[in-house]
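Coming up: subunit A.
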Amino acid sequence: MSDLQLLLAISLVMPLLSALAVLVFSNQKNIRDICGPVGGLIAFTSAIFIASAIMDGKTVSITLWQIAPGIDLSFAVTPLGALFGLVASGLWILASIYTVGYMRGAKEKNQTRFAFYYAVAIHAAMAISYSGNLMMLFIFYEVLTFSTYPLVAHSQTKEARNAGRLYMGILVATSLLLFLPAIFWVWTVSGTLEFTKGGILPADFPPFLVSVMLAMFAFGIGKAALMPIHRWLPAAMVAPTPVSALLHAVAVVKAGVFSVLTITVYIFGIDFLNTTGSAVWLAWLAAFTILASSIIAITKDDLKARLAYSTISQLSYIVLGAALATAAATEGAALHIVMHATAKITLFFCAGAIYVNAHIKKISELDGLGPKLPLIFIAFFLASLSIIGIPPMGGSWSKFLLMAGSVDAGMPLMLAVLAISSLLNVYYLLEPCARAFFKPAIKEVHVENHILTIIPPVVTAMISLFLFFTIDWVRPLTTLMVMP
Partner candidate 1 sequence: MLILDNIPALLVAIPLLASAVVSLIPSARIAWGIAFVTTLICLYMAFELVGIISSTQALSYAFGGWEPPWGIVFVLDSANVYLVLLVAFVSVIATLYAYTMLAREIAVEDLPKAYAVWLLAIASLFGLAMTGDAFNLFVFLEISALSSITLIALGAGQDRRALLAAYNYLIIGAIGATFYVIGVGYLYAATGSLNLIDITDRLNELGTNQAAITGLAFMLAGIMVKAGVFPVHIWLPAAYSYAPSAVSSLLAAVATKVAIYYFARLLFGIFIDITQLVDFFLLYILMPVSVLAIFYGTIAAIYQSDFKRLFALSSIAQIGYITFAFSLNSHSGILAGFIHIINHALIKGALFMAVGIFALGIGSRATMSSMQGVGRQMPITFAGFVLAGLALIGVPLTAGFISKLYLFKAIFETGNGFYVALIALSSVLSVLYLWKIFEVMWLKEPVQPQKIDKEPASAYLPVWLMVTVIMTFGVYSGDVISSGIGAANALIGAR
Partner candidate 2 sequence: MSVNLIVLYWNYIIVIMLMMAGLYIIISNQNFIKKLVGLSIFQSSVFIFYISLGKVSGGTAPILTGIEDTVYSNPLPHVLILTAIVVGVATNALGLALVVRIQEAFKSIEEHKLLALKKEDGLKDIQIEVSKEDSAV
């Protein structure tokens, strides 16, 4: 086993080890709670080494054995996977620190179980990002669904259980009904499921069937929350906020759009999609989702619900990038995974911090809270700017590339969609900040200061800012992804 393979193994196994450690140390709270951050740190370090090896043009893969002809049990890092691996493991460090603060602050029950499944979910996300073929991706996609169910239904109230059922129901049903058959289809026509640059479908595959297959993937991957199968996402908001941060910023939804992007790049091949034009409908559907969910977001007064709809809208940016299928657009989509993850996790961290420290969930009650929780609201503001796409925040890069991509694809109308969406973003994301800073307080609120809930959002907001200037650190990966 070479060094790189060892690193790959470490980054995959580390979250699992950390999950086991959580169980072992379930009685010693402090040791238990340090397991997550330590595991995250180790996994992240390996992920950095793996990413730099990929940038040097090396291949990193482990093949265990063959399940069936053309289907291996294997991990092989693609440039896109390396990028997502970085995001998942890096944000896990902060998310697990934040979780400790939140869970202790909100005095939630069953913290051990929570920490355990949290780590398992991250394991699944890491495995998804380093999957060598579609089958492995599917397996860990399901692992992710099942391991996050106990997190969504954590509070075990009737409402949480129902939300958990809806969550599981939609995700499992779509994946079995569409995603898995689509995988079988790919396997039948091409005899392999290996992620290959330029796609694996036979060149004479009829364009109409390509569209059908793409639809099976796009709707089968329910985690990408494309309308009309986005319902699970707002429903899952009953979960504790660290879960929302994890689900809606890093692991679950990003795993969904990552899968869509991976499939368009490595199964269909962007040139193939572009020449057959079979993804145009998906671009329009994504555009519709972007606008419609932005409008719904405006109507939501619950902060987390608003962020949920904002997430649906932002996820469709990535699907749009995949569907436009030009080099710039897919690069933009890939970068948007990073940018949106850091910004959105900041926003959820802030929402949770506001709840833990001031016990407020509604936007209309935020008036005058800014001066009392200044760091949180500044972080919120910076992250909002990144999502809107205003320099000097990281989000401006991905939005820029997406716009360039839509011109390349000959769909300038998409520019308008992106622009309108940005305006809507301005409205619904800046409103909470504006209320907090500029409106007088209506009532006296007792504010606590749980330090572990405040540091992580500030750090992630800083990362968002930082990414604007250091885009060259991650850009090589996406360039490698689209290079012929």
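Note that a residue touches a chain if its C-beta (ideal position, glycine included) is under 8 Å from a C-beta of that chain, and two chains touch if they have at least 3 such contacts; residues count from 1.
The set was built so that all candidates are chains of the complex that A comes from, given by their letters.
In this text, all values refer to a predicted model and were calculated from it rather than measured experimentally.
Student: Of the numbered candidates 1 or 2, which one touches subunit A within this complex?
Tutor: Selected candidate, touching subunit A: 1.
Student: What residues of subunit A sit close enough to touch candidate 1 in their complex?
Tutor: Of all residues in subunit A, those touching candidate 1 are 65-69, 71, 73, 135, 138-139, 142, 172-173, 176-178, 180-181, 184-185, 187-189, 212.
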